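Reading through the structure tokens given below for one structure.
Note that one protein chain of the assembly has been removed; the remaining protein chains are unaltered in position.
Take a look at chain A:
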């Protein structure tokens, strides 16, 4: 597994239909909105959570693909329990040399956990050892146009407590509220630094897994709140060198989303067909290769 040795930037488009891609805990879980522009936001950590979940699902128990920052419902855990029930021991891990220092521990953590390799981790409470920066940097995703979140009131035909039932004389209904974005196309930008890949051992194979996660992660993240979310475009710029051959912003600006031909300027976008994502391939500087992954 060769360690990533090229600088890479990527542009990633995904959309949501009648769902809430990322609730804002400050706003009663309404979709995140930039108050100045009314554009929708999806935080970096929200996207990283989905990448972790996808990798856990895709790689299962495979050595080297553990996930350090977990959600509770992970199928892996079930597999592990089976291990324990059968009285089988953990697969033996390589024992490091005696007198190993914090560096060896950090290395071991990187080798064991995909998310530490990709995103880095703060590895001890001691300031001086074991903090590792990962190569993958993702920014907040922002919607291409302003969004208009809709509150949707819903009724539940049951109540939780007897007291509630008595109060309603057996009518037993409660109202709830969901917040949805009817439709929005979001754009996220990402950066991969070979400098940090070197520090965590993030390999070309890991990169391919990261692409796979970005392309497929929404298909494994269905829930009542999210509606339909789909990855739409993923274009990566691979520099010939570790330092890079062009400014990041110039590459990212080559990919743009605009209104599709024939769409009335007043009509709000409701499907991906209302947009057209263009990539100005002619504007590519020398020494950078575009990889159109989706």
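Operating definition for what follows: a residue touches a chain if its C-beta (ideal position, glycine included) is under 8 Å from a C-beta of that chain, and two chains touch if they have at least 3 such contacts; residues count from 1.
One rule holds in what follows: contacts and distances are computed from a predicted model.
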item	value
Undisplayed chain, where the name is taken from the UniProt record, one of "Sulfite reductase, dissimilatory-type subunit alpha", "Electron transfer flavoprotein subunit beta", "Energy-coupling factor transporter transmembrane protein EcfT" or "pre-crRNA processing endonuclease"	"pre-crRNA processing endonuclease"
Residue touching the undisplayed chain, where the options are A:59, A:178, A:232 or A:250	A:250
From A:138, A:181, A:229 or A:255, residue that would touch the chain that is not displayed	A:138
Among A:12, A:54, A:183 or A:196, residue touching the chain not depicted	A:196
Candidates A:121, A:185, A:214 or A:255 - the one touching the absent chain	A:121
Chain A residues touching the omitted chain (full complex)	7, 9, 24-26, 32, 34-36, 41, 43-45, 49, 66-72, 90, 92-93, 95-96, 100, 102, 104-106, 108-109, 112-113, 121-127, 129-130, 133, 135, 137-140, 142, 189, 191, 193, 195-196, 241-250
